[in-house]
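All protein chains but one are shown in place.
Chain IDs A and B follow the sequence of writing; residue 1 opens each chain.
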Amino acid sequence: MTTPLLQVKNLRIEFPTRRGTLTAVDDISFDIAPGEVLGVVGESGAGKSLTGAAVIGLLEPPGRIAGGEILLNGRRIDNLPFEEMRKVRGREIGAIFQDPLTSLNPLYTVGRQITETIETHLNVSKAEARERAVKLLMEVGIPAAEKRIVHYPHQFSGGMRQRVVISLALAAQPKLIIADEPTTALDVSIQAQIITLLKKLCREHGTSIMLVTHDMGVIAETADRVAVMYAGRIAEIGPVSEVIHHPQHPYTIGLMGAIPNVGDEVERLTQIDGAMPRLTAIPPGCAFNPRCTRVNDVPDGRCRRERPGLLPAGKTDAACWLHARPINTATSSQGEGRGGVASFENTKVPA
Amino acid sequence: MQDTMKRFFDGDVWWSFKRNPLVIVAAITALLWLFGSAFAPWLSPHNPFDLKTINLLDAFTPPSWIANGKPQFLFGTDDQGRDVLSTIMHGSRITLLVSICAVMLSMIVGISLGLVSGYVGGKLDAFIMRVADIQLSFPAILIALLIDGVARVVVGKEYHDQIAVYVLIFAIAASGWVQYARTVRGSTLVERNKEYVQAARVIGRSKLAIMFSHVLPNVTGPVLVLATLHVGTAILTEATLSFLGVGVPPTQPSLGTLIRIGNDFLFSGEWWITVFPGIALVVLVLSINLLGDWLRDALNPKLR
Partner (left out) sequence: MLAFFIQRLLQAVVVMIAVGFIAFSLFNFVGDPVSLMLPPEATSADRDEVRKSLGLDQPFYLQFVKFVGNALQGNFGISLRLGRPVSQLLIERLPATLELSLIAASLALLVGIPMGVYTALKRDSWISKFILTISLVGVSLPSFLIGIFLILIFAVWLGWLPSFGRGDTVRLGVWTTGFLTFSGLKALILPSITLGLFQMTLILRLVRSEMLEVLRTDYIKFARARGLTNNAVHFGHALKNTLVPVLTIAGLQLGGIIAFAIITETVFQWPGMGLLFIQAVQFADIPVMAAYLCLIGFIFVSINFVVDMLYYVVDPRLRAERSGGGH
């Protein structure tokens, strides 16, 4: 296996508030390989965007990294001095945010915003920077780029603006792009175009993507691997097709059951009862245990006492005691069709 | 009620109040001031309007800690032998009375116009907001001066003194309603289209009742902030007008009038006649502004 481009180890993000410290991201670890697209999904508040912000060093105070480390190409970046980190941003890690309408400064032409990014990071002349800017705009599919470069953001449509944003993220040829809900604010018809474009460009440039979204459809189309986050923790992480077709964590199973599938002859979608706990009230043990239908399948109420780490389960890793080896055998002895992981698929569609 | 109290003391506003010593000091100062001026006739060491107790021989006594000062006149006396501390207390009373009345009048007019403007919309809305725009581009002091000038002409100079206080209240109020109207209008526009308002209309509640019961609670916060800061501005406007000689007459001196009177003696060395009312004015307005500023931040979580 190649060395990972990005390694996140035991990352903890905390928010000190007057009622005590909230842990928004609690001890998560994952890697992204060069050229790989890692999807990060979860409900809002699950900590996925904060993780992205932490990687690029833009956590907004009072939020702070309270533990763990982030390594880019083996170099630790979570504790870099401001100026060093600034040089990493844009140059080595690019970013795309949710709303293309507000990501661009309305008072400057798109050309100026691209060239200023290029000139900040690369040692090029003004003319070269401009030339590159035009090329970038053409690359992201903006027609008549030579002419459009002097236009202001409001003169572009939403989809076109997001293309400009992508070109800005790619301007200094970073190796990793953090894309935080890059299509959520766009029309459905344009979402697919933007995702296809993003994926194509990154493949051509060999750029990795950390794709943060709540939209499983986008992940399914784009990602190589996916991390499912719940209440600040990773519930499950693994190859995207495995997570979608053979989910191992009860939460992921519920999540997949809740997604409508065109062409499926399913009479009703399942839903997970209850809601994700607030950060002030995360239960002890597994954060999902109050909503989990299988909590009683693990002996000794372990789910309520002890927090599970990521355990190998099927072809993914899931943070669930169901997959703890000794207990796994114990549960499977309880009865046919309950302990076996693969048989979850049956429970997906209650008649 | 108990529940409301509990929520208040549990809430963010109270919490931010407790950890803000400057604001606590400001609140105490403002309350003391309110108390001291409301009960000035009973609390002040002398009655500056009772001619029998005033002795012209006491005129120009310096503050008590300076040579020739007298212990019964803490901040000295003015040209007529009136105790400066007592005139300040009585002056604050008139200043506060005028300002608070003006703010309330502004609020009533502003909130009503804002509600009407936002709810009725159309030409009326456009007209009201246009007037507001134009008025906003002229400083309050200028509008107040004009109103006062007109009043002088209309009622004649000799009657003017009798109604001066009312003219002043009206003049200050007339220049302040715009901000309330804008705030309330904005909120009304948002609320108007919400489903519960539509629902309330369907079940036959009158427009006005809906507006009052649904929009007003939503604007309480911003209006409270505006009103607090407006009291500060109103005090300044009142003081300025009185200083310019177009406010309350010298027979019922407000803080501004006192400073104006004292200003004449600045060059002859009797600085205390003007400096103490001046400091009193600044401390009063400063504590109100501190409260208003803090309230605005405390009610606006975005800034935290």
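Some notes on this structure:
Methods note: contacts are C-beta pairs under 8 Å (C-beta built on N, C-alpha and C of every residue); 3 or more make two chains touch, one makes a residue touch a chain.
None of the values given here were measured: they were computed from a predicted structure.
Every shown chain touched by the omitted chain in the complete complex is listed here: A, B. Here the missing chain is touched by one residue of A:Thr117, A:Thr183, A:Thr252 or A:Thr316, and it is A:Thr117. Of the listed positions B:Trp14, B:Phe35 or B:Phe138, the one in contact with the omitted chain in the full complex is B:Phe138.
Taking the complete complex into account, residues 22, 134, 136-139, 141-142, 145-146, 148-150, 152-154, 157, 232, 236, 239-240, 243-246, 259, 263, 266-267, 269, 271, 274-275, 278, 281-282, 285-286, 288-290, 293, 302-303 of subunit B touch the chain not shown. Looking at subunit A, the residues touching the absent chain are 56, 58, 82, 86-91, 94-95, 97, 99, 102-108, 116-117, 120-121, 151-152, 154-157, 160, 165, 168-169, 171-172.
One rule holds in what follows: only the chains that are shown with their structure count from here on.
Subunit B has its Cα centroid 54 Å from the Cα centroid of subunit A.
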